[in-house]
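See structure below.
Only one protein chain is missing from this complex, and each of the others stays in its spot.
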Amino acid sequence: MDLLRSIGITEIVFQLMLVNAILGLSIYLTLYTGMFSLANAGFMAIGAYVGVVLTQNYDLPLWAALIGGMIAAGIVAVPIGLPVLRLRDIYLAIATIGFGEVVRILILNFDTLASSISGESVQLTRGALGITGIPKITETWQLLLFLVVTVYILVRLHRSRFGRAMAAIRQDEQAAATMGINVVYIKNTVFIFSAILAASAGVLKAHLTRTISPGDYGFDQVVNILAFAVLGGTSTWLGPIVGGFVLTALPEILREFKQYRGIVNGVILLVVIVYLPGGLVNINGWKRLWRRIRGQPSVIERIQQNTRSG
Amino acid sequence: MLELKKVSRLFGGLQALHQVDMRVPEGRIVGLIGPNGAGKTTLINNISGLDHPTSGTIHFEGREIHNLPPHRITGLGIARTYQNIRLFGEMTVLENLLISQHGRGRATVFDSLVFTPRFRAEERRLKNVALQLLERFQLGGMAHLLAGNLPYGDQRRLEMARALATGPKLLLLDEPTAGMNPIETEQLGQQILRLRDEQLTVLVIEHDMSLIHQVCDEIYVLNFGQIIAHGAPDVIKHNPQVIEAYLGQEEDTELESERERS
Partner (left out) sequence: MNITQQIVNAIWLGGVYSLFALGYALVFSVLGVLNLAHSAVFMWGAFIGLVAVTQLNVSVWAAIPLAMVVSGVISIVLDVLAFAPLRRRNAPRISQLISSIGAAILLVNIAQLIFGTQPQRFPLGSIPSDPLEGLPIRITPIQIIILLVAITLMAVLQYLVVRTRAGQAMRAVAFNQRVASLLGINSGNVFRMTFFLAGALAGAAGVLFGLAYNTITPFMGDSVALKGLTVIVLGGLGNIQGAVVGGFVVAALEVFSIAAGGSNYREAFVFTLLFLILLFRPQGLVGQAAETRA
């Protein structure tokens, strides 16, 4: 523990590492199913705001807020997912970016909007400044427990019919459909679970950082979440956790170089996607990289070269 | 068993299928032949629900299926293979066969979470079916290899095994012997004949006339989206229209498979 602290991993940093691991897993679910959805920050915002309103305005305990936030995001995910998940890759990405922005702007203007509709002065989301003074009630053991339970569910999911169908859809959606898999149902269900997981991270994080504002859930946040999954890799559930840990801890460990933090993030993302496409947690990727460094083309690259020249 | 009535499919201005009438009687092996671009794959896509007719009807066991999504059609008992192999390449051979039994399983994620007896029994059952199919298609030792790494001929047989794992009554085979050598083709013919002995109905698209003669009870000939002949293999062979359709046919399989992928 002292060792960790000496390199900059204090308790709050560790807690944020756990939160970010959960966020990484939320986008992992959709990516694993072949859906490039970037709606996670929007659902995180919904979870955070609903959760904070429940603990602050209704004096509910954290676990109730957690459930409330998750349910809210799950409910929103249904009408969003049904139309949007018909879209593919870049189109899906753009549509979900749009969704995230609409959520952010609606939260930003919620009070004025609600006031003008109800005719009374509403003060709930408090505009651009957001909600401050939230008590820090999320504890490390709760985060650990939540993460462990999530991972157990994921492991069992992968060994179930449903989980196999997710992987099949990622590889070939049409072939999966003609193997008897209800693609629309699986995609939408996964989307909902991804939203619920993002919302839970939103609730837990809000009660760690003690303030929330709409700006916390913009496009930058989705990019961060995506970076966790890309850095760690999405071939197993371990990838996004490692990605979340590394990208949260690294800036603290390198805090002398604080002004280069953003540059390091950008470089990491670029280098990983270019040289280690499977992410950090992917043995084949490392092997391929090792062969490239030693100057031996891999079997596949040799074949590609042959076919290109032939 | 399967009945198509006046099925047409337009792609923009292109008549890929035009007023196709076709019957596949129960327990028979029906061949579908025709030059490249005739619309054979389009026909299979329409039957399996990946594509839907612009007009016309498709009935399976008396039931209208032309508006159903693919998984429902598979659930009713129609399975298919793909001309350009479409296995789940990043998964093992065994997993490919487990996935295609999706519709035959009932266990939920919750069953998996707490290891209910139902879950364990079902996984055992699915695995047994898979292993039997592997034996049957001479893929015995390969259960744990990645499907994408198999040699070509093995991938073709796995395609067929995977379709069978869905538990079909009607099997649609889209050029199952494409790229196979004559010996492999002959063996695959034996497999197809064995299916009929097990009361399966088969619609097979094929270029290889020797295979057609080996297995088919009757043949439909498609050209420019239209059925131009129908009958027993011997009769069809001497049909002047068919001979003409096949003359001047160009083989360009590379372009064709590329187009189908896009």
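Per-chain residue numbering starts at 1, and chain names A and B are given in the order in which the chains are listed.
One rule holds for everything that comes next: a residue touches a chain if its C-beta (ideal position, glycine included) is under 8 Å from a C-beta of that chain, and two chains touch if they have at least 3 such contacts.
Just so you know, these numbers come straight off a predicted model, no measurement behind them.
Although it is not drawn here, the omitted chain touches the following shown chains in the complete assembly: A.
Touching the chain that is not shown, out of A:Leu18, A:Val50, A:Leu66 or A:Leu108: A:Leu108 (per the contact rule at the top). Across the entire complex, the residue among A:Ala41, A:Leu62, A:Val84 or A:Leu197 in touch with the chain not shown is A:Val84.
Contact with the omitted chain, checked across A:Leu3, A:Ile117 or A:Val274, is made by A:Val274.
Considering A:Trp63, A:Tyr185 or A:Phe219, the position touching the chain not shown turns out to be A:Phe219 (whole complex). Across A:Val76, A:Ala93 or A:Leu147, the residue that sits in touch with the chain not pictured is A:Ala93.
In the full complex, subunit A contacts the hidden chain through residues 36, 83-84, 86-91, 93-95, 97-99, 101-102, 105-106, 108-109, 112, 219, 223, 226, 230, 259-263, 265-270, 273-275, 277.
Keep in mind that, in the parts below, only the chains that are shown with their structure count from here on.
Put simply, subunit A touches subunit B in their complex at residues 152-153, 156-157, 159-165, 167-168, 171-172, 174-184. Residues 48-50, 69-71, 73-75, 79-80, 82, 86-91, 95, 98-105, 107-109, 111-113, 119, 162, 166 of subunit B are the ones that touch subunit A when the two sit in their complex.
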